[in-house]
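Excluded from the complex is one protein chain; the other protein chains are retained at their positions.
So, chain A:
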Amino acid sequence: DSTGKGLLDFRSHVDASCRYSEEFTNIYYDCMDKKRRTLTRLYLDKATLVWNGNAVSGQAALGEFFESLPSSEFSVQTLDCQPVHELATQGQTTLLVVTAGQVKFDGHKQRYFNQNFLLTAQASPTSDQPVWKIASDCFRFQDWSS
């Protein structure tokens, strides 16, 4: 019946996108830790980051912001990924990726963090594989002293 096939398609769709999301998060945190100057290449021109409640928009501002952060050592402990259904994205292929783990910024003690990314697939001029870029990014230290 159609619901069975639909579920199978969904599962394989989720598996494919989740395989990519692991690759993406490896690249992202590797850039954060070791190649900070190249990090903005992973973002769309108009991408927005909200970092502990502060919004940073666009390549120039993102570049300045990442430059201002101390060097980092990230360790990702959990990763969840879902394809964003066509209904939500008007035909764009989009992934929602959620991570959590620990990070140590130079000069600061190690802390737990949560982060989520909305990734969108862009056609590549040089390949038939799409290039994935961050459209939205949200980061927070875990901190329950409110």
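Basically, a residue touches a chain if its C-beta (ideal position, glycine included) is under 8 Å from a C-beta of that chain, and two chains touch if they have at least 3 such contacts; residues count from 1.
Please note the rule applied: contacts and distances are computed from a predicted model.
S.K.: Please identify the absent chain by the protein name in its UniProt record; candidates are "Signal recognition particle subunit SRP14", "Aldehyde dehydrogenase domain-containing protein", "Nuclear transport factor 2" or "IBH1-like N-terminal domain-containing protein".
M.R.: In UniProt, the chain that is not shown appears as "Nuclear transport factor 2".
S.K.: Which of these touches the unseen chain: A:61, A:98 or A:131?
M.R.: In the full complex, the listed residue that touches the missing chain is A:98.
S.K.: Please identify, in ascending order, the residues of chain A that touch the omitted chain?
M.R.: 7, 10, 14, 46, 48, 50, 53, 55, 78, 80, 82-85, 87-90, 92, 96, 98, 100, 112, 114, 116, 118, 120, 135-136, 138, 140, 142-146
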